[in-house]
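There's a structure below that I have some questions on.
Missing here is one protein chain; the remaining ones are kept as they sit in the complex.
Right, chain A next:
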């Protein structure tokens, strides 16, 4: 089994096929979207492929060390970034192909007009332990 991180972006990913901002959807469309995501996560839990997942706030802060004895230096809410993470999910699946298949399913959540959003999700493999056999 191999673990993958699925990243959902607020901003920074290429535009989805059905590109209407969520605040312009009808309330029913928003509900349908959220229901799809929840059902999908529940399905993964039942197959034993779900590891963890969280949504994160759009508000974030850049922080760096200020040097010895100095307080941390912060830089306002993502002043320079083009990329904004909306949430993440970790899955543990048998193959890369399966990870792609699942990401595509999640991307198909319904959006404006009840049509699939087909948004771009970022899929990244976890670094693994070195296998026992290497030479």
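Definition applied: a contact is a pair of C-beta atoms (placed from the backbone, for glycine too) under 8 Å apart; a residue touches a chain by one contact, two chains touch by 3 or more; residues count from 1.
Assume contacts and distances are computed from a predicted model.
K.L.:
Which choice in "Cellobiose transport system substrate-binding protein", "Oxidoreductase", "RNA polymerase sigma factor (Sigma-70 family)" or "Sugar ABC transporter permease" gives the name that UniProt lists for the one chain left out?
P.N.:
Protein name of the absent chain (UniProt record): "RNA polymerase sigma factor (Sigma-70 family)".
K.L.:
Of the residues A:5, A:32 or A:51, I need the one that contacts the missing chain.
P.N.:
Selected residue, touching the omitted chain: A:51.
K.L.:
Provide the residue numbers of chain A that touch the chain removed from this figure.
P.N.:
1, 3, 45-52, 92-94, 125, 127-135
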